[in-house]
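The complex is shown incomplete by one protein chain, all other protein chains being positioned as in the whole.
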Amino acid sequence: MPSRYQWPNDRPGSCVLSVDVDGEVPHLWQSRDSRPRLAELEQRRFGPRVGVHRLLSVLDDHGLRASFYIPGHYAHEHPSAVVAIAEAGHEIGLHGHLHEPPTALTKVEFAAALRRSREVLATVSGAAPTGFRSPSWDMTPESFEVLQDEGLDYDSSMMGYDHPYLIGSLVEVPVQWSLDDAPFYRYVGGSAPGNPPVRPRDLAEAWCDELEAAARFGTLAVITVHDWLSGRGAAAAALDRVLARAADLGLWRATVAEVADWHRHREQQGVLPSPTQVPGGTHE
Amino acid sequence: MPSRYQWPNDRPGSCVLSVDVDGEVPHLWQSRDSRPRLAELEQRRFGPRVGVHRLLSVLDDHGLRASFYIPGHYAHEHPSAVVAIAEAGHEIGLHGHLHEPPTALTKVEFAAALRRSREVLATVSGAAPTGFRSPSWDMTPESFEVLQDEGLDYDSSMMGYDHPYLIGSLVEVPVQWSLDDAPFYRYVGGSAPGNPPVRPRDLAEAWCDELEAAARFGTLAVITVHDWLSGRGAAAAALDRVLARAADLGLWRATVAEVADWHRHREQQGVLPSPTQVPGGTHE
Amino acid sequence: MPSRYQWPNDRPGSCVLSVDVDGEVPHLWQSRDSRPRLAELEQRRFGPRVGVHRLLSVLDDHGLRASFYIPGHYAHEHPSAVVAIAEAGHEIGLHGHLHEPPTALTKVEFAAALRRSREVLATVSGAAPTGFRSPSWDMTPESFEVLQDEGLDYDSSMMGYDHPYLIGSLVEVPVQWSLDDAPFYRYVGGSAPGNPPVRPRDLAEAWCDELEAAARFGTLAVITVHDWLSGRGAAAAALDRVLARAADLGLWRATVAEVADWHRHREQQGVLPSPTQVPGGTHE
Partner (left out) sequence: MPSRYQWPNDRPGSCVLSVDVDGEVPHLWQSRDSRPRLAELEQRRFGPRVGVHRLLSVLDDHGLRASFYIPGHYAHEHPSAVVAIAEAGHEIGLHGHLHEPPTALTKVEFAAALRRSREVLATVSGAAPTGFRSPSWDMTPESFEVLQDEGLDYDSSMMGYDHPYLIGSLVEVPVQWSLDDAPFYRYVGGSAPGNPPVRPRDLAEAWCDELEAAARFGTLAVITVHDWLSGRGAAAAALDRVLARAADLGLWRATVAEVADWHRHREQQGVLPSPTQVPGGTHE
């Protein structure tokens, strides 16, 4: 059995809340060659209009700072939402420009979207993002290279461990499908509506179980919610209960950037194994 | 955080029950160029034969008036069901003529279906509908224009907020997928049967959670049921419990038209922001 | 509100258990032009080998007679299973010969399959079936005509009411998707595996809710299970609990043929409305 991961102040495990602040941008990407569905645009625009603000309010109740991953186009379209996030002291990270999947882009296209989104986020929020979350939670060897070339500190899109690890020179802060609200809540109607939405009370209970497991096994639980999904009524109330549980369990509650910094700190102390190669990559 | 929406008599939130009275009409539209499935026709005709009457009985037990959206063809085929709805004092709204999705029609076709359905509903029910619910819960800029040109007061098909808002000159009374029974109950067999039906007891509990969230966040919960789905035994019994919870929570229970009137009243008092543009539209 | 349906001895409602005894036959039909999957054949052959016998044992514990719908080919392949059903005193009904969907057959083909299956079932079981359950729970106007021409007494495949009704000269004893185990349990692997199986404990609770609703609204609950699905361990134990609940509620527990006889009896007393036309049919 690999040894248990060590957390600051001997915390039993760690819980991070991340928000993929997508709004309507994924649908604009998906319908870039066709006519967008007004229904889905409106459903998703609930995010910047209402959802983000409700999530900020819930976070404020818990005194918790989270990590918000924001496509560049979202910041351009909804700057006041982004300013509200920044002013509340949360981390802002990169999430593509038009929520483009890295697997759909050439290396040059990926680099261009990354730079463009970094510029607009820095301009609107006043701070330079240091981390990336893939819009599709998928990557390519080339997109990992770009993240390194552009000097980013971490990625948070892979699932290779349940604690931070190294991919090349980047810290990887891993996500997990069962801790993402999208597979459970996303239902958009039309010809490919998705599965019927799971009940927020059931998802909250499942996430509390994962937090208990994080304390038991010493792991990292990166929860991910979306502005247009968990910003809705019962879902926001359920998230409120999950955050309370994370505090009760004594987990280390931090931003993704803080988790990456902690791992970098441990790495520099020489307590970590050698880095994992870029997965599937051929350039090392 | 945007300010909390204000409801009449300082009610904490609002709960509306709407009924999409579809019966077999959607299947007639879907199979307009092929042979209809008898199984689905019969399953859906349970609605006008039994389901509508059971829902009316449950509503009567709660002294609640609801909003019924009825395709014109349904009124033509099942006039006694429509008369029963009207005589019980419920609101009757437009829902296309053959349950046509607005996205499948030209502007002229949409206008023709709207006028035709309005005529038959007015004839059968004796009252002129003032609101529209899209059969597919999707719209186009052109169909919004028609609603305005035809002098309707409100639409109830979009999800851009969780309180009423303005789209052009129309009041939008927003719906929500998690408050619609169709994603959870619709199962029709054949080659594309749908997901296995969710248990009515579970859906009722989820809806009660949404009603609690409406009271907590001051929002509007527009529940939507279907004659051929929630008119079934355990589903009707579950709806009964949900309506009791809405009363217990002190929510403002109103028809969609009353909610639209309330919003118009507030707008005329100048307490609202400027109208939202028709989403994605180019005509303003 | 249509008046409440009357049951024998003023029972509050009725509960029927039907068994679609399919075994491997549906897969033989589906793969008639290709190579069958051994995995699905074996999974389904659990039905005649074990499942049927376990269901018979559960029924025996409750002193309950049920209605078993059996494809002719099944009786040919697994005669001892059919004999065991007949010797326990249960009703045996028609279910196609190779589990052919009526919608896939011409009128002549449908009649041929019906006659062939009737012969083999009569030979193996020693009794002449009087009712039909469509293998696909779908019908055509032509297949309804054949049922009438062949002198059958009832069909049990449609969902137009939640009490018996007349289609042409046939009594229709309606089924209901939420009372069928297949949408919840059927999972066969391969390229189109189906949804993950629902927990038997959850389905049993849902069915108990439907039985309570049958008592509340005076309706008929026709439960349908399959030999290869509900004959499995936890599913059979769950069915056991459902049957106990039906007895506790005081529902009239009968076979489908007995329900059809009851309806015919009431019809002849002139207490029923005029028959429903064959749905969608043009021949009347």
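Going by the order they are written in, the chains are A, B and C; count residues from 1 in each one.
Quick note on the criterion: a residue touches a chain if its C-beta (ideal position, glycine included) is under 8 Å from a C-beta of that chain, and two chains touch if they have at least 3 such contacts.
Predicted model only: the values in this text are computed from it and were never measured.
When you scan C:P8, C:G89, C:G126 or C:P193 for touch with the missing chain, the hit is C:P193. Residue A:G160 is the one among A:P8, A:G160 or A:G250 that touches the chain not shown. Of the candidate positions A:D153, A:D202, A:D240 or A:D261, contact with the hidden chain is made by A:D202.
Check A:V21, A:A214, A:A236 or A:A260 against the missing chain and you find that the one touching it is A:A214. Although one chain is not drawn, its touching partners on chain C can still be listed: residues 36-39, 41-43, 45-46, 49-50, 53-54, 56-57, 185, 187-190, 193, 195-197, 199-201, 232-234, 236-238. Where chain A meets the missing chain, the touching residues are 1-2, 103, 134, 136-141, 157-162, 176-178, 183-184, 195, 198, 202, 205-206, 209-210, 212-214, 216-217, 219, 221, 279-280.
Methods note: only the chains that are shown with their structure count from here on.
Computed from the mean C-alpha positions, the centre of chain A lies at a distance of 50 Å from the centre of chain C. Across the assembly, chain B contributes residues 195 that each touch 2 or more other chains.
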